[in-house]
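One structure below.
Excluded from the complex is one protein chain; the other protein chains are retained at their positions.
Now for chain A:
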Amino acid sequence: MHVGGHGGANPNTTWLKSRGMWLSYILGILVLHLIILSVPILSVAMAWTVTNLIHNLCHLIFLHSLKGAPWIPQDQGDCRSLTHWEQIDDGTQFTKTRKFLFAAPIVLFLLTCFYTKNDTSHFIVNLISLVIVTVPKLPQLHRVRIFGINKY
């Protein structure tokens, strides 16, 4: 299906700029955390780590793995080789949306560290997941595919 009616060639990312997006995002994480916390066998520390891992997994899949757009944009397939993160604000770096999405896993990581009382095994797992989702967000890695991963 073609997109139309709003003038943007690729409206795949404009919704990230919409009003209330940041609040919804934070509420989403909170709800996710509360759901996990309500599982009886999980300790608080475990719940935080699981929240963090699920959050980072979502970032990895939706922002850094899936490419293109769910419809046919009018850009003759320009975005077919771009991940969702790379499509945000047409590739402009350090925009508000990008800063927010960059800050989210870091803040979540710090909170997790705090609530796991800096337990070393939790720390290592969370740090690895953090590195995996923050490194591809760096502007130096825009359109760069390390070792050709996910290149085509």
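One rule holds for everything that comes next: a residue touches a chain if its C-beta (ideal position, glycine included) is under 8 Å from a C-beta of that chain, and two chains touch if they have at least 3 such contacts; residues count from 1.
Rule of thumb we're sticking to: contacts and distances are computed from a predicted model.
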item: Absent chain [UniProt protein name; select from "Serine palmitoyltransferase 1", "Metaxin", "Exoribonuclease phosphorolytic domain-containing protein" or "Signal peptidase subunit 3"]; value: "Serine palmitoyltransferase 1"
item: Chain A, residues in touch with the chain not shown (by the definition above); value: 1-2, 4, 40, 43-45, 72, 76-78, 80-81, 90-95, 98-99, 102-103, 106-107, 109-110, 113, 115, 117-118, 120, 123, 127, 130, 139, 142-143, 151-152
